[in-house]
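Only a single protein chain was left out; the remaining protein chains are all shown in position.
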Amino acid sequence: MYTSPRAKLVNVSTIGNPVLDEEAVRRIVRSEIEHADAKDPGTASAALIASKGTLDWAYPPLILATTAASLGMEASIFFTFYGLNIVHKDYDRLLKVSPLGNPAMPMPVPMPNLVLGLPGMGPIATKMMQSKFRRKNVTTIRELLDLARDLDVGLIACQMTMDAFGYKADDFIQGVRFGGAAAFLAKARKAHLTLFI
Amino acid sequence: MYTSPRAKLVNVSTIGNPVLDEEAVRRIVRSEIEHADAKDPGTASAALIASKGTLDWAYPPLILATTAASLGMEASIFFTFYGLNIVHKDYDRLLKVSPLGNPAMPMPVPMPNLVLGLPGMGPIATKMMQSKFRRKNVTTIRELLDLARDLDVGLIACQMTMDAFGYKADDFIQGVRFGGAAAFLAKARKAHLTLFI
Partner (left out) sequence: MYTSPRAKLVNVSTIGNPVLDEEAVRRIVRSEIEHADAKDPGTASAALIASKGTLDWAYPPLILATTAASLGMEASIFFTFYGLNIVHKDYDRLLKVSPLGNPAMPMPVPMPNLVLGLPGMGPIATKMMQSKFRRKNVTTIRELLDLARDLDVGLIACQMTMDAFGYKADDFIQGVRFGGAAAFLAKARKAHLTLFI
């Protein structure tokens, strides 16, 4: 006769003296806690805030969120302040790089700030970064946004900043939802991985 | 005779067959863990670091901390580096916006960087953002600081940066406390929501 492991346990319990003392219970509890920790809900989600609106700073939230999602985490990005640029329909035109005031930006030749401030230098810096990234096969913003939507990364535009900057729901790319900081934080407080970018 | 609910349970146990086997114990444990997770202390607090000292970047820490506090979380902000500006008595004068090197800042008309660099353009950008926010009924920094204190948001100024920049305790607004990074991190390590702004 087939007896399932569970039935067997119960049988043993009934026959013998299955009585568990405190020590045995504590042992069971510890194994259950260990198991529960391994699937700690906090480790299963990532909540990122994207607040900057330049080409270079559009990369980190998109790369980190898609990487988290590809690791099986539930990832979402809250686009606020200048970060709204990243999910604006015109992101390709809005996301620029400014070399001014950013001495960490690698330039082909050192240029004094006054030259960088000349009209036309901003577009040159943007083009330079775009081509540097293209040569190295770094994915484009368009590809990352597509990937994010494929991986079900939550893309949430901050309602308050939209109002302050005069944007309408219609100004944003497909798949973007709209919400406030409170709704976002209510979710983010349960995530271990919370980053303000 | 009065019997406490617990005593009653024990009575029942003694009478019937209260024997719990391992399976029953594991079921109890799982329900307790689920209950404990729901009130995970990590989800109950928010620890933010405010490191930037411009008008635009003063908003995110104050908005996020007051929102977290209004959700019932214990929220605190550690003001360090340029972030000290936000709780300096002179914050109204110190918090400026610079359009230079920030191509994400929405301007009424596109202006080349050289023009933005002309003396006097910084104040114009600051005024522009202030009036844009006022027209949209976005709360002011003063209102947010008042709200933060009303909601018991912890406002902590970084002692080390204060010393490095030559500030004194007296230079800061009422309600600010002073502390080091170690004291802040000792608290922050228990919070899920930790953001560097």
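Chains: A and B, in written order; residue numbering restarts at 1 for each.
Criterion: contacts are C-beta pairs under 8 Å (C-beta built on N, C-alpha and C of every residue); 3 or more make two chains touch, one makes a residue touch a chain.
Small disclaimer: the values here were computed from a predicted structure and weren't measured.
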Among the options A:I86, A:A181 or A:I197, the absent chain makes contact with A:I197
For chain B, residues touching the missing partner are 6, 9-10, 12-13, 18-20, 24-25, 28-29, 32-33, 36, 41-42, 49, 51-54, 80-82, 85, 94-98, 100-102, 116-122, 160, 163-166, 181-182, 185-186, 188-192, 194-196
Over the whole complex, note the residues of chain A touching the chain we left out.
17, 19-26, 29-30, 33, 37, 40, 42-44, 46, 56, 59-60, 63-64, 67-68, 70-71, 73, 98, 100-106, 112-114, 117, 132-133, 136, 138, 192-197
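Convention: only the chains that are shown with their structure count from here on.
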Cα-centroid distance, chain A relative to chain B, in whole angstrom
19
